[in-house]
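Encoded as structure tokens, the structure appears first; notes follow it.
Only one protein chain is missing from this complex, and each of the others stays in its spot.
Letters A and B name the chains as they come in the text, with residue numbers starting at 1 for each one.
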């Protein structure tokens, strides 16, 4: 197996709001291997985006990363000087966002925005940068690249803009591409195109991808390895086939059953009752206990820890605690 | 045969594009371009398509939140677009709308109880005194608690707000509800709750739905007939089982295959459509889909295909489908 590219160790990021401290990322540990696609799944507010922002050191007040380590090639990113971090950002780790409409600057041409990192990070000349930029635009599957180079973001559709974002992200051959809900704002037929593109990039450049999504369909299609988050904690982690074949945590099971699937119509959808707990009122228990149909007394009293089971499958649930350590 | 509850005849909605210094109309965005269908009482019709296909505009023009450009919308035989303002107001309680965005669709300064009950008082259906108990009843029906009546919208989560939106629509006891992407802003676990709520309510109140969504799997779950829209026109319309087992239009097929399946062992042989959706301001000639259609022939570029019945209520607009 490939080496670890990124390793999160007990990461904690808190937000200080007027109603209390929100533990957005609460003791999260997992790693991303070189050339692997790792999907982080969860519902809104589960901390999946904050985890990625912590990695980029882009958490802004009232948020603060206050504990743990993020190791990149053995180096802790959290202790790096801001100048060195800036070098890593964009150069070694690139990020694309959900909203392709707002993540491009409307007053700069596409060309300006793609060449910018090339000029800054790679120190290319303008001429070389333009040549490379046009290559990149072609790479992400946009025809008439030379014309697109001189156009403005508002002249492009959402799908095109997301391709341009990917081109910008790829401009410095990053080792890791973070994609935060890259297709959520796009239509399904365009989503299919973008997912195809990302798969090609991964196989061609051996770029690791950390993909944040709420869509289990996208996960099944893209991921090698999956991390499931709930209320700031990792509650399950497994290789993708293992996870879908044998989901352990009741929350993961519920998510899979609650999603309507094409051509598998049921009379009634399975629902997870209730809603995500208030993040400032969390106690020392399993955060899912009040929505769980297997809730036991231990679930209310003690917090389960992420434990490794067979087939590299990890889960944080009291249901599996017995004999879990053995195998 | 009984008259259908809703009959949409050749509905068109164009938005003028203004250009030049004097704001002259230089063209039209054909958001809805000749759409016709009927809806019987108790039915749920799903309208599916990608952004910009005109599905939401269709829903809003049917309710006359937007004025039509051409065509008719008959509700119980009454042409909604021919009514005067006061007559329309009287008819409003019969037809309601559930919105996509549970945040912007609730007024932040109005308490939940008032939001749900105010229309009843305003239409003099109920007195201020009785309305409070009724609202509590509706809240319970929609899975909320009676004490929520005195709270403000910002105290609720997205899913709960969507329940409030549904309760508001339901309070007037309408016959017909247009649901415009009611679950697409919600998390998966909440989505399922809302879908179940909508289907329970339909059963109990014998409601008629026009359910607008971009998500075929949600529509499959909730609707007994499904229409697929592309660039302002219906390209296919069929009963649920028929459409999902035998999609005829190449666009419907592509749409179905594009949905990611949550099963990593299944490697789908996907039809990935090339290119982007053309602009509705300048739609392609002939069949509007021909620019992206993998099977397009010469005829498709010049001739507009007829929207025809190919048997068992299955309508499709494609030259390649023989009856």
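For this structure, a couple of remarks:
As a working rule, a residue touches a chain if its C-beta (ideal position, glycine included) is under 8 Å from a C-beta of that chain, and two chains touch if they have at least 3 such contacts.
The working rule: contacts and distances are computed from a predicted model.
Protein name for the hidden chain, per its UniProt entry and selected from "Nitrate reductase", "ABC transporter permease", "Pyridoxal 5'-phosphate synthase subunit PdxS" or "Spore germination protein": "ABC transporter permease". Touching the chain that is not shown, out of B:35, B:131, B:197 or B:287: B:197 (per the contact rule at the top).
Contact with the undisplayed chain is limited, among A:34, A:92, A:290 or A:321, to A:290.
The omitted chain makes contact with subunit B at the following residues, 60, 63, 65, 88-93, 95-97, 99, 101, 104-111, 118-119, 122-123, 137, 140-145, 147, 150-152, 154-155, 160, 163, 165, 168-169, 172, 193, 196-197, 200-201, 204.
Here is the rule we go by: only the chains that are shown with their structure count from here on.
Per-chain CA centroids place subunit A at a distance of 32 Å from subunit B. Across the complex, subunit B is touched by residues 43-44, 157-160, 187-193, 195-196, 214-221, 223, 240-241, 244-245, 254-256, 258-263, 265-266, 268-273, 275-276 of subunit A. Within the complex, the subunit B residues that touch subunit A are 50-51, 157-160, 187-193, 195-196, 199, 214, 216-218, 220-221, 244-245, 254-265, 270, 272-273, 276-277.
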